[in-house]
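I have a structure I would like to understand better, so I am pasting it below and will then ask my questions one at a time.
The complex is shown incomplete by one protein chain, all other protein chains being positioned as in the whole.
What follows is chain A.
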Amino acid sequence: MITLAYSYLMLDLVSFRYIFGIPPLILVLLPAASSDCDIEGRKGNEYEKVLMISINRLDNVIEIGSNCPTNESNFLKKHSCDDNKEAMFLYRAARKLKQFLKMNISEDFNLHLLIVSEGTLKLLNCTGKVKERKAPSQGEGQPIKNLEENKLLKEQKKWNDLCFLRRLLEKMKTCWNKILRGAKDP
């Protein structure tokens, strides 16, 4: 009886492992392997008539010249507009744009930033949720020395953010052109 009960217990444990172990693993791995975005604006009208206009407006607002650092940001190192990954890249980039609303540069700036972000997400029509890694905050653990240094750091950060924004918008334009070119040349 005891042996029988033990065998049953072991069987249950094995079943338990297979039932409760592997599927969650599969569920976790699936979003990273598959893309749930369906690009609707492949004809290019929405991009040319709305998104591109707003991207150009943002470029005009970002007047930082060509003094941006040449090294690529971490975000762009991790995400790129590779083949069959264009939609995912645009999806992540569009969500990233919303973080720049906090800069609060101007009302017109925020308006066009939202148009690019929301418009891209609308056209991509992604069904699955993509987990975004929370970007490590820089300088949270560092104590603020004085007001002047704080101000300088803020300026430096703003400048870095604008450089990153401009770089991000360029990548988005390139990726959209790649999508539209692929749609024209089957």
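As a convention for this text, a contact is a pair of C-beta atoms (placed from the backbone, for glycine too) under 8 Å apart; a residue touches a chain by one contact, two chains touch by 3 or more; residues count from 1.
Rule of thumb we're sticking to: contacts and distances are computed from a predicted model.
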item	value
Omitted chain, identified by the protein name its UniProt record gives, among "Vacuolar ATPase assembly protein VMA22", "Nuclear pore complex protein Nup85", "Interleukin-7 receptor subunit alpha" or "LYR motif-containing protein 4"	"Interleukin-7 receptor subunit alpha"
From A:Val50, A:Leu76, A:Met103 or A:Leu180, residue that would touch the chain that is not displayed	A:Val50
Selected from A:Ala94, A:Ile115 or A:Leu168 as touching the chain missing from the view	A:Ile115
Where the missing chain touches chain A, by residue	41, 45-46, 48-51, 53, 57, 108, 111, 114-115, 118-119, 122-123
